[in-house]
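Every protein chain except one is present and positioned as in the full complex.
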Amino acid sequence: MDRFVFLTLDGLSRGAVYAAFALALVLIWRAARVVNFAQGAMAVAAAYVAYSVATATGSYWLGFVVALVGGLLLGALVDRAVMRHVDHTSPLNPVIVALGLVLLIQAVLGMVYGSEFRPAEAPFSRGAFTVGGLAVLSPYDLFVFGAVTVVVCALAWIFARTAVGLRMRAAAFAPEVSRLLGVNVGGMLTLGWALASGVGALAAMLVIPTELGLHPHAMDLVFVSSFTAAVVGGLDSPPGAVVGGLIVGLLLSYVSGYAGSDLTPLAVLVLLLAVLLVRPGGLFAPVAARRV
Amino acid sequence: MSEGDDLLVVREVVAGYGAAPVLHAVDLTVPAGTIAAVVGANGAGKTTLLRTISGVLRPQAGRIELAGEDLRGVPVERLVHRGMAHVPEGRGVIGELTVDENLRLGGLWRRDRSDAARALDEVYQLFEPLARRRRHLGHQLSGGERQMLALGRALVGRPRLLLLDEPSLGLAPRVVARIMALLRQLRDSTGLTVLLVEQNVRSALSVADQGVVMSLGRVVTTAPAADLRDDVDLRHAYLGF
Amino acid sequence: MSPMHRTARRGLAIASTIVLLIATAACGDDGGSGSSRGNVPGVTDTEILVGTHMPLTGPAAAGYSKIAPATKAYFDYVNANGGVHGRKINYKIMDDGYNPANTQQVVRQLVLQDKVFAILNGLGTPTHTGVLDFLKTNRVPDLFVASGSRSWDQPEKYPGTFGFNPDYTVEGKILAQHVKTAMPGRKVCFLGQDDDFGRDSLAGVEKIFGADGVAVKQTYVTSNTNVAPQIGAFKAAGCQVVVLATVPGFTALSIGTAARLGFKPQWVVSNVGADHPTLSKQLGEAAPLLEGMIGGNYLPMQNDTANPWIQLFTRINKEHNGNAEFDGNTVYGMSVGYLFVQALLAAGKDLTREGLLEAVGKGGFQGPGLVPLRFSADDHSGYGGERLTRVSGGVQSYFGPAYETDEADGAVNEYTVTPVQPPANGVPTGN
Partner (left out) sequence: MSATSAATPPQERTTAAAGRPGDPHRRGSTLLRHLAVVVVAGLLLLGVSYVVEPFRNFQLATVAAYLCATAGLTVLTGLNGQLSLGHGALMATGAYTVAFCQNAFYDRGVTGGSLLLVSLAAAIVATVAVGAVVGVAAARLRGPYLAGVTLAVAVVVPALTVTFDGVFNGEQGLSVPVEPPPLALGAYFPYERWQLWIAGAATLLTLLLLANLVRSRYGRTFRAVRDDEVAARLAGIHVARTQVLAFVVSAATAGLGGALLAVLAQSVSPGAFGLTLSLFLLMAVVIGGLGRLAGAFWGAVLLVALPDLSHSVTEQLTLSAAAAQRLEGNLPLAIFGITLVVVMLVAPGGVQGLLSRLGRALLARLRAGRS
């Protein structure tokens, strides 16, 4: 029983990060109908900027803020400079461009920072509280949960309650009609990219201290897990991304805890197939799928 | 030629999708506070004309003026600020948004928030079925409700000029009649100018002040709607009844 | 579009393709063969061309990417001091990104196109395994492979291949022997990488403790960076000593995760993942967790500034390696270079591939290593033992004697021969 509680809490704290990162993927998918394979590399770039700032100033939080802002700007830049000019008639084109960006960003990071792992600082202690002899969550885990919850709530609020959120949703669903109603669709698209990339940067800032450290490829594996999470949840659904992230986090934890770490990739594939064969649009897909 | 009270002036406009233009030098004038109906057979270029006026399609030549101002280079999304509203064919209701959100979207661009709110209330009064279905998603509405929603959403922006593309498409005659009556009522009460594109020539001409007959991308006749209704030759030649 | 026209167009496309191909092929021929003297590839009167494959990019590049440049720096130093028998060593480093498919390509390029004399210190078990047969067929000396796999020690099957690192089983035995004698009765657990590294290491540990002597055995895969489930299992079982056969990233992760869970066993870590500078850099502020960690090594410690070898290597690093960060990988790379120069000297002035292999097979090399190199006609493994290190006060240093053993059931013995001093000018002389 102790082991189960332990694995559950561990899986949830992982899953929270996957959820945030999956949310970033969903944001861009909803806004631009692009699966942003460059999300991981972009987020790592933001984390490197945070690292530079934090080392230069000695302030983790300054670096944290700069990473989020940097993520926002990078997202806007990628949209304005690259993605906007991609021919979207074939869904493959943006995917390939994103893969090209991955190569480019990782290579540039490798050239600037070298391929060594850099230590990623955690702003709170990672030592777990002990309750009844059982190590539960650490202050850092609580920070991760808190940050992810804040982001999820903030995004939900922006999209559901604010004018700009309404504009963004309208622009994503019906670009031409939205333009006729005075919505700056191009601007909303850029904003969507910026927001998603900012959330991605946050996820990277949260997850890298729990991983091997800062490295151009630091988010590769997180990307695979989070993409799985987003697909399981349904790419059109932000709540689906959150639930999917938690499911994937728990699955990975249980499988490596009870069955062996080498079975985790297989478990992920089984989960994907099981979910998608029953619901080809993910768990949270609308029942009557829209024909586009 | 363009007098002070001509709200919309279209001069020698050439537009289309590929190398071959759909519109060949179209001329059109709509005086303020009137309803103009553009009629013609399928493929005459009616929808293309509306899309060109609202800027979705860039004209290859010619000019379009709204209240004396040239619209060249004005982005589509700025046209609502100039007082133009375009209800596209197929009604353009955003199915993933609720009725309320669809309506709010129509007034989001406005600086005068309180008047936008007032306009919203007025639309709900005007289209009472919408008020009952505020929280429903767009794709859950019936055809008539969708048309009301699209029209109402345009009205939230308090436009001077309303471009309406096939408002009667797929609707029961009773609903069409209601919508046509409403347009006339709006013209009379608020001075709204309407440019209406219709296949349903009878009901369009019944409500319009002015009729514009298009064929193969050209305007063949512009005349008072009543005259057109009675001109048998013209009807036979272009309108098929 | 008439069929005639289409055929013509296709013909044009094919013709242009062929022309292009031949052009690339022709350009690629940079005349490497033209300069060789006699029949020995890669050797002229003034130069010896040697190649290697290393991960310089990708996730595996961390740390390892420093080895080959250090070796090259040592060769540059030797070249500046007159070279070997008047020949300068030209070391060609090829990036394979730790991808076996790329290794195939770059090693063939080195052998077939650049016509290198030998492949030196190719890095990685999965990568290098793939080119063993190719190197054998082409009779290319394959010296001092950078990995502790036992595959390099197959003199019958691969007569041209020699290892360098102590193999993982030897290491496992030595680490386990220390645990058995210095910490008797403790509950011993094991975490290993899910490949031959972890397997061979566990085999060594179990040779000392017996198959039931290891309480909990866990593995990890590099594609899953969460080791909390494994560490949690150790904690739940009450492990007191944990032997790690892990790469540096996963050593740091394991120690960090354990601290997080309030689990503080005695860590005993394979040489592969025990380099203190690498680990403390990765752990950042959590570096004090490494206090007390026991590891194994067989080369001088990079922080032992009193050691003459380290003084020599530091100087070379400054003069020929752009004063790059000096760590265990630098020492490793330069030690490989030193050993290779020794082998070249032993092979004599009339350098041939057979001569070189024969010279290496004779063994008897002494250099920076603390334990013997086991080269002989029927033993192609590298160093045959290790000495233990401990982190104390933030400094990793040796303690106790050096040990040697074999990968079979032989006993773990102390190795008492004192290491040699480097030659005065840092270049080995023929022995």
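So that you can tell them apart, the chains are marked A, B and C in the order they are listed, and the count of residues begins at 1 in each.
Throughout what follows, contacts are C-beta pairs under 8 Å (C-beta built on N, C-alpha and C of every residue); 3 or more make two chains touch, one makes a residue touch a chain.
Keep in mind that what you see is a predicted model, and the values were worked out from it rather than measured.
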item	value
Among the chains presented, those that the missing one touches	A, C
Of A:62, A:156 or A:272, the one touching the omitted chain in the full complex	A:272
Chain not shown: contacting residue from C:127, C:329, C:342 or C:405	C:127
Omitted-chain contact residue, chosen from A:102, A:120, A:201 or A:247	A:102
Where the missing chain touches chain A, by residue	29, 35, 82, 85-87, 89-93, 95-97, 99-108, 110-112, 114, 224, 227-228, 230-231, 235, 262-263, 265-266, 268-269, 272-273, 276-277, 280-282
Where the unshown chain meets chain C, residue by residue	1, 3, 5, 7-10, 12-14, 16-18, 21-22, 24-26, 28-29, 56-57, 61, 65-66, 69, 73, 93-102, 104-106, 108-109, 112-113, 125-127, 129-134, 137, 149, 151, 194-196, 199, 221, 223, 320-322, 324
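Methods note: only the chains that are shown with their structure count from here on.
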item	value
Farthest chain (mean CA position) relative to chain C	B
Chain pair bearing the highest count of C-beta contacts	A-C
Chain closest to the middle, measuring from C-alpha centroids that were averaged per chain	A
Mean-CA-position distance for chain B and chain A (Å)	43
Chain B and chain C, separation of their C-alpha mean positions in angstrom	76
Residues of chain B whose C-beta touches two or more other chains	none
In the complex with chain A, residue positions of chain C that touch it	56-59, 61-63, 65, 194, 218-221, 223-230, 232-233, 235-236, 249-250, 252-253, 256, 259-263, 281-286
Contact footprint of chain C on chain A as seen in their complex	2-3, 6-7, 10, 14, 107, 110, 115-121, 126-128, 130, 135, 138, 210-213, 215, 217, 220-221, 252-253, 256-257, 260-262, 264-265
Complex interface listing, chain B residues touching chain A	54, 56, 75-81, 85-86, 88, 92, 94-97, 101, 104-106, 108-109, 139, 153, 157
